[in-house]
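A protein chain is absent from this complex, but the other protein chains hold their places.
What follows is subunit A.
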Amino acid sequence: MIWQPFFYTMNLSIKTYLSKNVSAAPLAFFRICFGLMMCFGMIRFWYHGWIDTLYIQPKFNFSYYGFEFIKPLGVYTYLLFVICGLSALFIAFGLKYRIAIITFFLSFTYIELMDKTTYLNHYYFISLLSFLMIFLPANAYFSLDNLLRKKRYETIPKWTTDAIKLLLGIVYFYAGLAKLNSDWLFKAMPLKIWLPSKYDLPLIGESLMSQNWFHYAMSWSGALYDLSIPFLLLYKKTRWFAFALVVFFHVFTRVLFPIGMFPFIMIVSTLIFFEADFHKKIIAFLKRIFRLETNKPSILKVESYKFSYRKPLLITLSLFFCIQLLFPFRYLLYPNELFWTEEGFRFSWRVMLMEKMGMSTFKIVNAKTDDYFYVDNKDFLTPFQEKQMSFQPDFILEYAHFLGDHFTAQGHENVQVFVESYVALNGRLSALFIDKYVDLYQEKESLKPKHWILPLKDEIKGL
């Protein structure tokens, strides 16, 4: 067979790659930063009162398909955040690392699954990253576990740090691919809407933000940035320059948009691309400042970390990355315009990609008598929930069922639920979004295309 030598070489090079080792310092440093930032993130969330306003106050929560059983826990939701924050701190210290990272992954993911109103790509990123980190020896070096187990490792398999780089690379590159569409590139949408509204920024507010060329420059350079940054970070020659770009880009977007901690998480994360010397210097510096000593003679210095269940682990992670590479393309299985129907929109690194607003008014009809009345959404939803519900079909359906159940329980008979929903996408005039003659109470949520979404009367070309 002609392919045989090829597979043989492939196999060999994969084997050599998997047996390569690198310093354990970069991953250890990454672990510390990750733990501290996540702990801070939890405190920040609490401090802003968001646990209350986003999870406890709402009378109704929007669930993810298949995760309907995950709900806020009343006042115990605070406990969940405590657990999540504490486990993040344990991660930072490298104390009982494996238990800590598993706890963090579970608690953080639970929090995100409680209500999809708060869905953000960067929360999804944190969930994925913490899942990946369960399998990585991030406590091999400069950790309290070293002291407990009286053992530390100088090197770890190269693929472990590369896995984090790969995940970061996917996030950036896919975010770039998603920008390759006609609205973003040839209409400069939605930046054409967002940037002029920042007219009150100092210095650049008045001069730049309303300039047409600037909208296009930002759109194109944004797409180019996302597509190229993983590669620029990968090569040593362009690394520092790439990092400068990362800092500039994320700080700039932080100034423009209310995106919380995400820019800083990304900036710090990209440090993993740097050489081990860089991380060793920082760790040495930390040791000096905090007078830490992990090189005690009582601690056994082991040259390289070895996994006990290497093969199943590698298979799991390969699968994980295959899914990561394919999952964002699931939108191709749906017939209609992705931005309009949002079927396959989430979990695909489509970050700040469109400006969409809607208004959905629900009509409760008695099927026998045709009597009807409209629902005041404020009676059931927080303003934030109402905003998110108004333009996302799966929210609309779930809410319609909630309303149907609610009014049936109140004693209304033959309840039908219709919606008059108008949505505006990227500065197009608002149009009817949902077929207003379809009784949503009879429609079931599924992964199948939703026939009751009316098509967008326009075409957005591209990926």
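Just so it is clear, a contact is a pair of C-beta atoms (placed from the backbone, for glycine too) under 8 Å apart; a residue touches a chain by one contact, two chains touch by 3 or more; residues count from 1.
Criterion: contacts and distances are computed from a predicted model.
For the chain of the complex excluded from view, the name given in UniProt is "Imelysin family protein" [choices: "Cytochrome c1", "Energy-coupling factor transporter transmembrane protein EcfT", "Peptide/nickel transport system permease protein" or "Imelysin family protein"].
Considering the whole complex, the residue from A:Phe7, A:Tyr47 or A:Phe257 that touches the absent chain is A:Phe257. From the set A:Pro196, A:Pro449 or A:Gly462, the residue in touch with the chain omitted from the display is A:Pro196, counting the whole complex. Taking the complete complex into account, A:Leu245 is the one of A:Leu245, A:Met266, A:Met389 or A:Ile453 that touches the chain left out. Touching the missing chain, out of A:Asn61, A:Ser87, A:Thr103 or A:Asn121, is residue A:Asn121. Per the touch definition above, the residue from A:Met114, A:Met209, A:Leu338 or A:Leu440 contacting the chain not shown is A:Met209. Take subunit A: the residues that touch the chain left off the picture are 48, 50, 53-54, 118, 120-122, 193-194, 196-200, 203-210, 217, 221, 228, 232, 238, 241, 245, 248, 257-262, 351-352, 355, 357-359, 361, 371, 373-376, 382-384, 387, 412, 420, 422-424, 427, 429-430.
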